[in-house]
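For this view, one protein chain was removed and the others were kept in their places.
Note that the chains are named A, B, C, D and E in the order they appear, and that numbering of residues resets to 1 at the start of each chain.
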Amino acid sequence: MIETVIRKRIEILADGPLVRRVTAAIDAAGITGWTVLPVTAGSGRDGRWHEERVTGADKALVLTIASADKAAALAEALAPVLTSHGLLLTMWDIEVIRGERF
Amino acid sequence: MIETVIRKRIEILADGPLVRRVTAAIDAAGITGWTVLPVTAGSGRDGRWHEERVTGADKALVLTIASADKAAALAEALAPVLTSHGLLLTMWDIEVIRGERF
Amino acid sequence: MIETVIRKRIEILADGPLVRRVTAAIDAAGITGWTVLPVTAGSGRDGRWHEERVTGADKALVLTIASADKAAALAEALAPVLTSHGLLLTMWDIEVIRGERF
Amino acid sequence: MDSVALSTFASPVILFFVLGLLAAFARSDLSIPEAIAKGMSLYLMAAIGLKGGVAVAKSGVNAEIGTALLLGLVTSFALPFAVYAALRAFARLDQINAGAVAAHYGSVSVVTFVTANEMLGGGGLPVAGYMVAVLAVMETPAILSGLLLARRGSVDTGQRPGEMLREVFLNASVVLLLGSFAIGFIAGPQRYKDVQPLFESGFKGVLCLFLLDMGLIAARRLMATRALNWRLVALAVLFPLVNGMVGLIAGHLVGLDGGTLAAFAVLCASASYIAVPAAMRLALPQADPGIYLSMSLSVTFPFNILINIGLIAAATRMLG
Amino acid sequence: MDSVALSTFASPVILFFVLGLLAAFARSDLSIPEAIAKGMSLYLMAAIGLKGGVAVAKSGVNAEIGTALLLGLVTSFALPFAVYAALRAFARLDQINAGAVAAHYGSVSVVTFVTANEMLGGGGLPVAGYMVAVLAVMETPAILSGLLLARRGSVDTGQRPGEMLREVFLNASVVLLLGSFAIGFIAGPQRYKDVQPLFESGFKGVLCLFLLDMGLIAARRLMATRALNWRLVALAVLFPLVNGMVGLIAGHLVGLDGGTLAAFAVLCASASYIAVPAAMRLALPQADPGIYLSMSLSVTFPFNILINIGLIAAATRMLG
Partner (left out) sequence: MDSVALSTFASPVILFFVLGLLAAFARSDLSIPEAIAKGMSLYLMAAIGLKGGVAVAKSGVNAEIGTALLLGLVTSFALPFAVYAALRAFARLDQINAGAVAAHYGSVSVVTFVTANEMLGGGGLPVAGYMVAVLAVMETPAILSGLLLARRGSVDTGQRPGEMLREVFLNASVVLLLGSFAIGFIAGPQRYKDVQPLFESGFKGVLCLFLLDMGLIAARRLMATRALNWRLVALAVLFPLVNGMVGLIAGHLVGLDGGTLAAFAVLCASASYIAVPAAMRLALPQADPGIYLSMSLSVTFPFNILINIGLIAAATRMLG
């Protein structure tokens, strides 16, 4: 059997112009990496939006895998921006292979 | 330490033309929002498909975060369509920050 | 209440040219299907990259849902490629509806 | 065979389609980004809509247009019944799949029409501008007959009827075709000049690249499908032949002629693979897309492009 | 009314915009892929940049250009103060939202400028090439005044100032507009010939398709918004009227005339919906995009395209 370890997976939904700030926070938390996924539409308290990169109304999903400690540190670091800029952060436990990287 | 609460994350893979029906069900279940992610290819019992928006053979992933109650209500509401239209629904527990929104 | 069963959700981040090999491994493991999501940017030990399909520097996220047995078999099968080709594999438990398909 | 048919295989437009087919069969990884393909199809529809509208602004509106529109509506609604019967009797398809496939053959393929337009025009059979409007009205009536057939006379789709009707009458290609047709008609030949370079000079080149993509998609689907058997393949060749002849006779009877008649026959011969599949996903989800898409896109579409347009052109010349 | 205004509604460019509005209001699913829309906007900016630069290479650099640039800078910085006052007093908007909206009205809309350019040129009011540079310099000063207003005189944005300044002065459209302006200027009329077919012949056609998309986006946003009330809508019509007149008078006083004067007035009348919203997301996240985007994109933009450009053209003719 292959060995797996438990890590945190964190996904953060952010406005396009804010993605750079989120990834900077991930780097600052000492996490080894991140990956950005595109999103095409959404709806929330502020109403609906639909892939309007033209008007800058686009969002992206930033995904990162980290140890529980670093994940907590990242959540802590992002907390003020989360509230002020309406980011959406979700976090859960996953198994990874070659976990020593994270 | 930042406070987190446990919510359900639900992801539904649906044919392009059906996405509107899925998001309507989410709205009807009283969930605050949803986000749509693009998908580019897939394979299932019905064979393979590959980003063919031209022939309408596209799919999308609808992601929504809700309390366990509302998630169950949504699953219940979507159940008939799930079977008849071959949607794929997965659901798991996550931690969110500022959970009072959901 | 709708009945759900527990399955594994596996997500594998791979270089574009390698996606075909990952999906072949999924098919070989006897799993019923898979879905590919696009990704637009990322950062890791090898530095940053940004949606450069022009230079072949693109990646994709392959997602598949399987029973715990098949998931373990898949992880086992992919393990050598994971290390040599720098794939990222994460895995966690989810609830699915109509679980007999997987 | 006819000069149109003969020159077919030396035209860049057709050769790019063949290149797409061959590349996919050889399992090359050549592919065109989805957004680009979608963009090209929007461009092609806007361009033929505009061109048609400008032509009608020049020629004036007349009774022939009304006749052709009506004939188009009736044919699109009626063809599925015959197609359905053949699918049930010969291919032994179940009712739901037979209804879904029938809807595709009653409706039309925009790209087949555009390609025919170029080939007929180039072969001395110019097509009247108003045929774009006929194309647009033929897209959707077949959906209704297909649903009637699939559901034993009921079109109840389990969804709000408004949603279904919107899907049918305001679907993107109908809106864009009729919209740019109206724009061409209102703007007229003089004001059209400004936008002509993009919409007219570039047209054939874009069609080449679009057909390259269609060749790739059609062949890849054919290789991946598990849903076809020889009876379905035979019907997917027979339908365009028979429907084309039906269109030729019906059009001839109401007084169409030349390229316009040929174009109408091509519309009857063609099968939808854009608007109708999307509608079927919603209204007949139990139907298998493997069947209807493979038939219309991977067999009928190439057959029309490579052979049937040439045959119809030849038959039209014999008639006139 | 003036011939420019009269012919507006028969021009394909405007008709495609109207088609987009109507299709969205009718809830059609017509849409243009995001990547295509982004590609078209880059094309339009490169094309007007080049054309402007070549025109200046022909006409030579003179004092008028310096005057116009300075006037543009001052106006973009100053307009938000008046807009802000109106928003606070009449629409009772809070300080932060009023500041954010004000920044949009001080800045400019590239597409409004491009459309005006075509309509004015076609109506006998050609616009001087250097106005592209004026357009570029007017994009960003308003962001500073908007922030000053929203933050009671402090522009501290809680972020590294470098990031904010880069966002403001090196944002994509400023770089592309000024960059291709410089390229046109360096290359000159002779070398421009090589690339003219793409950038000049195709221009109006691309503008048609781009405005189709803008119509869809503007109308869809209008239908989805919950943030507008009648006072905000009234101001979103009043601002372009008043700012356009302010621009006309200010431009006239410094000696601009003809199409160049009209184009300057259009710049003042237009509101940003690309560069400024992106900056506001970063610097004023508490401001509601529902308000500023709906006002600038869904009310002011269509009003300018459909009515105000014609009015400004008429007023310009009266002046000269």
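Methods note: a contact is a pair of C-beta atoms (placed from the backbone, for glycine too) under 8 Å apart; a residue touches a chain by one contact, two chains touch by 3 or more.
Not measured: the values here are computed from a predicted model.
Engineer: Quick one: which shown chains sit in contact with the chain that's not drawn?
Structural biologist: Result: the unshown chain touches C, D, E.
Engineer: Have a look at E:G39, E:P126 or E:G258 and name the one touching the chain we're not showing.
Structural biologist: E:G39
Engineer: So one chain is hidden, and I want to know which residue out of D:V54, D:V111 or D:V206 touches that hidden chain in the complete assembly.
Structural biologist: With D:V54, D:V111 or D:V206 as choices, the missing chain is touched by D:V206.
Engineer: Mind listing the chain C residues that contact the chain we can't see here?
Structural biologist: Interface residues of chain C facing the absent chain: 15-18, 20-21, 40, 46-48, 50-58, 84-86.
Engineer: If you put the missing chain back, which residues of chain E would it touch?
Structural biologist: 33-36, 38-39, 42-43, 46, 50, 166-167, 170-172, 175-176, 179-180, 182-184, 186-188, 191-192, 194-199, 201-202
Engineer: Identify the residues of chain D touching the omitted chain, counting contacts across the whole complex.
Structural biologist: 7, 10-13, 15-16, 19, 22-23, 26-36, 39, 122, 197, 201-206, 208-209, 212
The rule is simple: only the chains that are shown with their structure count from here on.
Engineer: Going chain by chain, each one touching the next, work out the least steps from chain C to chain D.
Structural biologist: The distance in steps between these two chains is 2.
Engineer: Rounding to the nearest 5 degrees, give the angle of the rotation that lays the CA atoms of chain D over those of chain E.
Structural biologist: The rotation relating chain D to chain E comes to 120 degrees.
Engineer: How many angstrom between the C-alpha centroids of chain B and chain A?
Structural biologist: Computed from C-alpha means, the inter-chain centre distance equals 19 Å.
Engineer: Find the geometric centre of each of chain C and chain E from their Cα atoms only, then give the gap between the two centres in Å, rounded to an integer.
Structural biologist: 45
Engineer: At which residue positions does chain C touch at least two other chains?
Structural biologist: 37-38, 92
Engineer: Identify all positions of chain E at which a residue touches two or more other chains, and write them in rising order.
Structural biologist: 31, 33-35
Engineer: Determine which chains touch and list them pairwise.
Structural biologist: The list of touching pairs comes to A-B, A-C, A-E, B-C, B-D, D-E.
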